[in-house]
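All remarks here apply to the structure that follows.
Note that one protein chain of the assembly has been removed; the remaining protein chains are unaltered in position.
Let's look at chain A:
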Amino acid sequence: MIRLEDLSVTIHGAPILSEVSLDIAPGKVTGLVGESGSGKSITALAMMGLLPHGSTASGHAWLEEGDVLAKTEREMCTLRGNRVGMIFQEPMTALNPLKTIGDQVAETLVIHGRATKREALEIARARLARVGLPEDRFPLGRYPHELSGGQRQRVCIAMAVALNPELLIADEPTTALDVTTQAQILDLLKRLVAEEGMSLLLITHDLAVVSGLADHVAVMQAGRIVEQGPTEALFRSMAHPYTRKLFAASSHQPARVAQAEDVPLLTVENAVRDYATARLGIFGQPGRFRAVNGVSFTLRRGESLGLVGESGCGKSTLTRAILGLDALQGGAIRLDGQEIHAGPHLDATIRRRMQVVFQDPYGSFNPRWRVERLVAEPFHLSPEHLPDRRDRVARALEDVGLEPEAMHRFIHEFSGGQRQRIAIARALITNPDLIVLDEAVSALDVRVRAQILDLLARLQEEHGLAYLFISHDLSVVRSVTDRVMVMKGGEIVEEGPTEAVFAAPAHDYTKALIAATPRIPADWQGEQNA
């Protein structure tokens, strides 16, 4: 179908891809796995002739018509969308918010002169039904903002397959989606490939996703394909050390001992949080949306408690209330018996005992401050000026495995994993009892994630920390928590010791979540562990 032959790309002289050779067989799913920065997306963009400015490519990308790299922009335009379709990671921004979904799907057909406007809309209708958006519930006149993330990704897929392309490139198509939605989208892609005889190039960092979907897998590291082969054989043999490392990291289990004391640290009692929604009409009352509905739980000293749920389930709202950022409408949250009130009047001693690490290592720091000031920010609460401020920052940085000299640098000089370490240092600096980890490892590559999880386990042991671990990633929660709570629709539907909940989920929703999590078949891993 498409054959890459010694494809090399440099951007402004820096080598990005070197001698990538890859065969994408018709009617098959090819998985391209690697960490961020390994060149996966550039490979896809090169196939589409969409390389960024300043890049030079050598080698060949053979399509039936000849070498894609040798084609002019005009020729590529007829190829894109027509023979090769593409879907992206972020369904929220991949659609034009001002056009209806019908128009957007029909557009591809009209541009390529395959149909008149009227015919195109009919085909769009059929295509949308094909990807699971039937006419009666999703008329063509819907706008993107009326759809959920998973539904938007379906629209993107409908657009990409509108012209029956021979090749569909899916660049991290489910990374931004919840597990249950991810399972549905992957299922849809699988069906499309099987029924339409299309080839699919699935680009992802998630080995488990690839193992369940791909026929052929290529593992990429630093712009090179280090290993490729049929999926099962590759997983069984794992000839290249990098593949083994990736694999080990993705199922990494940090060594940790349960050290929870039987002393309650954080208690949440019947927490209720309402939001005002849009007014219905000019004179209508604003509606109420109950994001957190009567949530109660206790987090013990030194315990790791997981909070699992999909986006919109209320876990972020609950976190903000616990951190004293938003006020509750009912119930109470207490840290060591002291009630947490939202707002600036929250007692400094409570604040100091509770810290947070956020998901996005890029948005978590003021870009104009040096690391020393960033890490020391929570000291703001200390009444007296601390003479040993610099020493404490140095110690916190050493604690998280960074050189103390890092304090003189700016945040943009650090990688995502290092930034997350700095975020943890910032949380540690006040010697807190509780650190809230709000999707703290979700944005990291598997290997970096494994390192951060190890770090968190070590810090917990050394400092007797309690963690509230909030995540949508079940496998991560399973590996680092003592107890887990499952949240849905603002309520906690299931709670219990982590292993017990995962081994025998009682609530249907928990069962659905666990079933939807992609997993590498257990028997494929035998040869590694032997």
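We take it that contacts are C-beta pairs under 8 Å (C-beta built on N, C-alpha and C of every residue); 3 or more make two chains touch, one makes a residue touch a chain; residues count from 1.
Going forward, contacts and distances are computed from a predicted model.
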item	value
Name per UniProt, for the chain absent here [options: "Peptide ABC transporter permease", "Peptidoglycan-associated lipoprotein", "Solute:Na+ symporter, SSS family" or "Urease accessory protein UreD"]	"Peptide ABC transporter permease"
Chain not shown: contacting residue from A:101, A:356 or A:428	A:356
Which residue of A:230, A:367 or A:464 touches the chain not shown here	A:367
Contact residue for the chain not shown (choose from A:92, A:325 or A:504)	A:325
Missing-partner contacts on chain A, residue numbers	12, 53-54, 323-325, 344, 346, 348, 351-352, 354-356, 358-360, 363-368, 377-378, 380-381, 423, 426
